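The structure is given below, and queries will be raised subsequently.
Heads up, one of the protein chains got dropped from this complex, but the rest are sitting where they should.
Chain IDs A, B, C and D follow the sequence of writing; residue 1 opens each chain.
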Amino acid sequence: MSDDTILKVEGLKTWFETPKGTVKSVDGVDLELKRGEILGLVGESGSGKSITGFSILGLIDKPGRVVEGRIDFRGEDLRKASAKRLRVLRGDRIAMIFQDPMMTLNPVLKIGTQMIETVQAHRKVSRAEARALARDALGKVGIPHPEERIDAYPHEFSGGMRQRVAIAIALLHEPDLIIADEPTTALDVTIQSQILAEMQKLSKEMGLAMIWISHDLGVVAALAQKVAVMYAGRIVERGLTGEVLDHPMHPYTRGLIDSTPMANVRGRPLKQIPGAAPPPLGRPEGCPFRPRCAFATDACLTEPAETSAGSHGWRCFHPREVLA
Amino acid sequence: QQLKMGLASEQSSIDPQFSRTGNNQNTSQMIFEQLVSFDQNLQISPGLATEWTNLDPLTWEIKLRPGVTFQNGTPFTADDVIFSLDRADKVPNSPAPYTDMVSSLDKVEKLDDLTLKITTKTPNPQLIEDLGRVFIISKAASEGKATEDFNSGAAAIGTGPYKFVSWVPGQDLKLQAYDGYWGEKPEFQDVDIKFISNDAARVAALLSGAVDLIDTLPVTDAKQVAANDKFTVLSEPSGRIVYLALSMRDDTAPGVTDAQGKPLAANPFRDARVRKAISLMIDRQLIVDRLLGGAGVPSGQLVPEVLGGYASDLTPQTPDAAEAKKLLAEAGYPEGFGLTVVSSNDRFPGDADLAQALGQMLTRGGLKVNGVQVYPYNVYAKDATGGSYGAFVFSLGASTPTSAPMLGSLLRSYDKEAGTGAFNRMRFSSPEFDAALAKALAEFDPAKRNELLAEATRIAFAQTPIVPLYWQKIEWGMKKGLSLDAGLSEYTLPQNVRTVK
Amino acid sequence: MIVFVLRRLLQTVLVLLLTSVIVFLGVYAIGDPLEILLPADASLAEKAQVAASLKLDQPLPVQYLSFLSSALHGDFGNSFVFNRPALQVIFERLPATLELTITAMILSLLIGMPLGLWAGTRPGSRVDETVMTGSILGFSLPNFWQGMMLVMIFSVWLGWLPSTGRGETGTIFGITTSYATLDGIRHLILPATNLALAQIALVIRMTRTGVQETMPLDFVKYARARGLSERRILFVHVLKTILIPIITILGVEFGSLVAFAVVTETIFAWPGVGKLIIDSINALDRPIIVAYILVIVCLFSLINFVVDVLYSALDPRIRGRQ
Amino acid sequence: MVSLIPARLAKSDTISARLARGILSSPKATIAAILCVLLIAASLLAPWIAPQNPYDLGAIDFFDSRLPPGSTSMGGMTYWLGTDTQGRDMLSAMLYGLRTSLGVGATAGLLAMLVGTLLGLIAAYARGWLDALIMRFVDLMLSLPTILVALMILVIFGQGTWKVILALIFVQWAYFARAVRAAALVETGKDYVDAARCLGLSPLRILIWHILPNCLPQLIVIATIQVATAIAAEATLSFLGIGLPITEPSLGLLIANGYQVLMAGLYWMSVFPGVLLLVLVFSINVVGDRLREVLNPRLAQ
Partner (left out) sequence: MSASAQVPVAEARGVSKRFQRKTDMIERFVGRLTGAAEPPTVHALDNVSLTVMKGEVVGLVGESGCGKSTLGRAIAGMLPVSDGVIAHEGRDIASLRGRARMAMRLGTQIIFQDPMSSLNPRKTVREIIGEAPRVHGLVAARDIDRLVSDLLARVGLDPAMANRYPHQFSGGQRQRIGIARALAVKPEFLICDESIAALDVSIQAQVINLFMDLKRDLGLTLLFISHDLSVVQHISDRVVVMYLGRVVESAPTDEIFGPEGPRHPYTAALLAEVPRIERREHSFSTVKGEIPSPLHPPSGCHFHPRCPFAMDICKTTRPELRDFAGGHAAACHLHDGQGLRDQNSTNQNSSLQGAK
């Protein structure tokens, strides 16, 4: 593991015990991230992208539990870290931007209060200093008049502004890693591009590493150096952005790319992946994509191990056919 | 030495002439005095007046006690009496004025500082009993003062054994012994009277030592308190009679049906035999023993033996089912009939239970009890007076030396013009009795009058005008080592509390 | 804000008018005050005299109109029983009741909220079960029964606390209150506890439900993700969010506190309006009843107003809407 | 395309099945539910299982009053739980009293719920002056002392179970109206209401079939507490002397009556009915609590 490696996740499994059985939301995920790197994490809704993010931060709620795996953050095993140590890391070294900007800021507390408390949770500074820090952070993400806006409540901000506040909070302590969970899904493209620009700048200038969770392949393609594709709790394909998007080896990746509307197929039916995602309970034996896969054979009844070629890896018995 | 008492009901004002309800009189007795004093048996003896003579049927002369001073030091004179008698029926907004007590007065003249001459409009043999109930206030301290000034203490100046100190409404009344009192000095210097209306709370206050003495000890708790060697219980019969009234007001009686529950055309209560039959169905001793835990005296007439007008031959009826059945059959109800027993539930101890017990006994006596209903007194009083009930329970307390006022208001024929029969809710009417009572009331000689009253009572009770049940006993709980003089009056006065060995 | 106040005022005046009519009619229907006020041996002449002096001989509409015209001048009539201005009698006793109810309110918050928070953060645990089971006791036994038990245990058997009356009062900042003396506080404990029991149970349940429903929300998770301490999350983020429904309900419940104070004051001989009103209802002392209810309606409107203001102070989103 | 979707879990999952499963999955709730059923059965069967008809003045004997538990009457009957001041068998009185209390509590609670819910729904749906009118009326109702309301009703309609129920409804509907209005205000803002409107459904249908079911969870919680409150309030009214007919005591009235002789050592007259009331309210609330949890998707999952 080189010194550049910020995060290394191996064999992560996060399961939920529900009355009807065990939901294996994350079932063996490996990730690796270096300084200044942006990893695009894509996949079907419900495939475990957000849960992977929460697992890294140790934020899995009650019926759920990280059952297996290693989460190395700059050489430190987070699974073994105490609650206190985790609290120190969270918000300081590892920040997370949540999926829904409308729901994550506490509606009854001022933006400033929430930023100041975050500063004071990690640094022994006076209120005034913390406030100054918060103000500067707001300015950095392009909120006009931060001095006044810092006393506003979340509902007084538009969705885009709230998302920028969340980003500002993530940047308060210049963290090493940001986990951004679909932060732009609800925004229109002009605002989305403003946020993306900010993130790109930070990653380049401060060497920030980032996991960018999204279902929008366009955004991932434009932003990320590496892509990981999740399906049913597992990473089914990963590699450099170009490798994965141009030469998908897994039929699911291929399906995703094909079903994206492109300018040249306008008006014609889109290709779609047949069938529906497997239910969280009762996932099929072997390759979970088997029931929807055009190339499935009996071999698929056993779970495929990862095949890799350089940085490009996939879990499928039929990469040739997919590519063809 | 301090005495803490817990009383069930609070006076509404310190002004002794504002209202003559029992709780107000109780408090007034501590601070003020009257022309005569009423003993435990409500019999009169000289008070602020030492002598009274009847010069002719319309003229009286009254001698006042010398050497009496008000609590502010001014001497007590005839002027104070004249002022007090004059004010008695003029207190503004009084809900229970002393009007009746002074209504026969024509003129009150001062002969000298300690002698008065009184002229009445009509001959009034009971004048001194009437006037004697009016509390005497100081003219100097009270002239031009309102009820409010008494409550604050400014005008609350009497000649009584205790001086007013403070009153916090709803909470407590504080008194202090008056050093210049002419009579026997009270034993306790400071008195703190707390008002605790809830029975259980009052008992708890006694048991926990918050107070030394409580009044109206609930009968159920009396045994418990008596069994505790830290406390004693005083039980005294009162002049309050509890009776069952049977309405003769209308041609049909409310709640009365035939034995099958169908409407009954006639009013069976108008038949004296039916009333007697009902009286014969009731086991008074059982009620007293079981319901009241002994705190009652079975009765056969209105007043107890110690009061004037008691007829010694009218003993309580003993239950006699056969006789009752016979009387009912004679009256034309061999099968019995149906009735509803109604009572208040917050007027006197055990009133609701009593109604149920009566219901049981009448059922066993062969009547059909359609129901037993109890209502809060505020609702009950209006409907009882309005004639909405057929068979209903009421009580009436004696406050005078003789049975005359009770006979007059309860049994005399109801006559709005003449003002008689104010509480004759069952509308009993017997010309024979009315005449006998009128004769008694005109008699000036006390002994003869008592005899005539007894005679009138006999005439009335021969027709069972009401079904008398029992006279209540009142119980007090107090710390061991205390004693209380109480009697028919039901008063709880600090000057009557003594320590005993 | 002015609009808000004015609108509320107008509505309150209308409610007051309606209330006075209802109560006037109601008391008239219940019974005849003369029957209660007059002594048992009163003559018919006396009855007529009293009726005339209390103006009870006039037709009801006339009585109502004369009440209304003097009420407009701030005069609610004299109590039949005490012959003192009704408002004066009420205001003399209101502080005692307010002291009791406010203490009960504070007790219920001080005891109920921590227990509710405690139980809410550990749903399904033994602590939660115990607290929830205990809270059911709070409202399943009749108030008077609980009161009597308190008296029996703490003052009769153990003799620790006094059970009757208000005790010594003193003045703090010109307000006469039991808090000024130790004796006063000792007298306050039992009745306030009695009154507070049901409220404590309610606050526990509200708080627990609130915590249970708020804890899984995203902003709590986000607060954790920012590295905030659990204490700050619970006492600032969660508490401030759930305070709104609790305060709303407490505003409504204040009414039931005043109502139940009737029972508590009777048991503990507390010289407050609760006992006064039940005595007045028993004696059909109409001026007191009417004035009391009008005062309570005003108090209620005031409380609801304060609750609404608090509401918007706590939740900026509501503030925006006003 | 259709065939590709796995046909799983096609069996219908009705509300009642979900509730039953939810209750049975918690041992505490199961016991409470069994107790509830037992108590309801006992109260319904009271005339057949009670040793005596305590409402029949001819059946009870004044001679047997105040007997401690286990005493035997002159007629040879054993009073397992003693007798009251009238000579009623406590066991029978409690069974009948339970019947009355449950009847009064449940009826008052449910009817108050009905009235309050309807008015609350209307207020939330109509908004404007109708809303203000209803809510100010709620303020008024909350200001009136229960006793005064009970007295007025007593006077206007007379005494009886129905009048007490009426009084309790009068004082309780306001709580429901408030709670439902608040819940319904939130619901009316949701898109499914708009969707229903868009489908041309009538306002009444939307109110009752679409909005109301979504207010049910809160309603159930309030209702279970209010049933307890109604029973306790009835007891308090009886304690203050404006409750039920005295010859037909409810549990509350038994407690209130027995309470007066409690200090005299006649504990059985109030302790036994008190315990019964406690068990009743307790089990209703445990079941209610569980129902709320089961009906709340977030807590049920």
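Keep in mind that, in the parts below, a contact is a pair of C-beta atoms (placed from the backbone, for glycine too) under 8 Å apart; a residue touches a chain by one contact, two chains touch by 3 or more.
Fair warning: this is a prediction, and the values are worked out from it, not measured in the lab.
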*If the missing chain were put back, which residues of subunit A would it touch?*
43-46, 142, 144, 158-161, 185-194, 196-198, 200, 215-219, 221-223, 225, 241-242, 245, 255-257, 259-263, 265-267, 269-273, 276-277
*For subunit D, which residues lie in contact with the unshown chain of the complex?*
1-2, 5-7, 9-13, 15, 128, 190-192, 194-201, 205, 209-210, 213-214, 216, 297
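Keep this in mind: only the chains that are shown with their structure count from here on.
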*Chains in contact with subunit A and with subunit D: which ones?*
C
_Quick check for the class: compute each chain's Cα centroid; which one is farthest from the centroid of subunit A?_
B
*Let me have the rounded angstrom distance from the C-alpha centre of subunit B over to the C-alpha centre of subunit C, please.*
38
*Just curious, how far off is subunit B from subunit A if you go by their C-alpha centres, in Å?*
90
*Residues of subunit A that touch two or more other chains: which are they?*
none
*Hunt down the residues of subunit C that sit against at least two other chains at once, touch-wise.*
30-31, 148, 152, 216, 281
*asked:* Applying the document's contact rule, which stretches of subunit C touch subunit D when the two form their complex?
replied: 11, 14-15, 18-19, 22-23, 26, 29-31, 129, 132, 136-137, 139-145, 148, 152, 212-213, 216, 252, 255-256, 259, 262-263, 277-278, 281, 289, 293, 296-297, 300-301, 304
*Using the touch rule from the top, collect the residues of subunit C that touch subunit B in their complex.*
30-33, 35-47, 49-50, 53-54, 78, 80-84, 89, 92-93, 96, 148, 151-152, 155-156, 159, 162-166, 266-269, 271-272, 275-276, 279, 281-284
*Name, in rising order, each residue of subunit D that touches subunit C in their complex.*
28, 132, 136, 139-140, 142-148, 151-152, 154-156, 175, 178, 225, 228-229, 232, 235-236, 239-240, 252, 255-256, 259, 262-263, 270, 274, 277-278, 281-282, 285-286, 289, 298-299
